[in-house]
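Comments concern the structure below.
Complex shown without one protein chain; remaining protein chains in place.
Take a look at chain A:
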């Protein structure tokens, strides 16, 4: 059986992030365009364009997601978040027309993840964003399924390069099902091979150690 030495924590897909997931940690580094609603005293050094001591109200900056989520509050307006380009009206019509054409890796490798996190920021377009995410996922599912279930023993980089990170994880699980079945059919499943753990630790064989 192909057991791994550890089980990586999967990313949380919805509005909750998984604290221990590496994918979610990388996702939270994505930058969002924001507009400050009050002054940030003595933090002028963060804003490279102007040389003032404080960051005045109404400045447009880019902050990473983790900071924005921490600063955002509904009642006391500290920052207000603008939607990135991909989630605005223009791109939403592109996605509703034909989602298969879009290169989701280029549009930010975490399209679905970032989109779900954007729903925290109470934009008036939230229902449409959520609906677009769902419809895009469903429309692109067919292509992911076909490519993952049929590409055996070939170079899959051309198939995977236009996929978002979430879809890449699905592609991998589809491939693992296919590879498992094919290797069983060829009879490789009953052959004894060295475990991946042993190979990773590169144990020296006794014949190598002894002179």
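Annotations for the structure displayed:
We take it that contacts are C-beta pairs under 8 Å (C-beta built on N, C-alpha and C of every residue); 3 or more make two chains touch, one makes a residue touch a chain; residues count from 1.
By our rule, contacts and distances are computed from a predicted model.
Choosing from "Mitochondrial import inner membrane translocase subunit", "Exosome complex component RRP45", "GINS complex subunit 2" or "Protein prenylyltransferase", the protein name stored in UniProt for the chain missing from the display reads "GINS complex subunit 2".
For the chain missing from the display, the contacting residue among A:20, A:38, A:158 or A:199 is A:20, taking the whole complex into account. In the full complex, chain A touches the omitted chain through residues 1-3, 7, 9-10, 12-16, 18-21, 112, 116, 119, 127, 130-131, 133-134, 137-139, 141-142, 145-146, 148-149, 166, 169-170, 173-174, 176-178, 180-181, 183-185, 187, 189-190.
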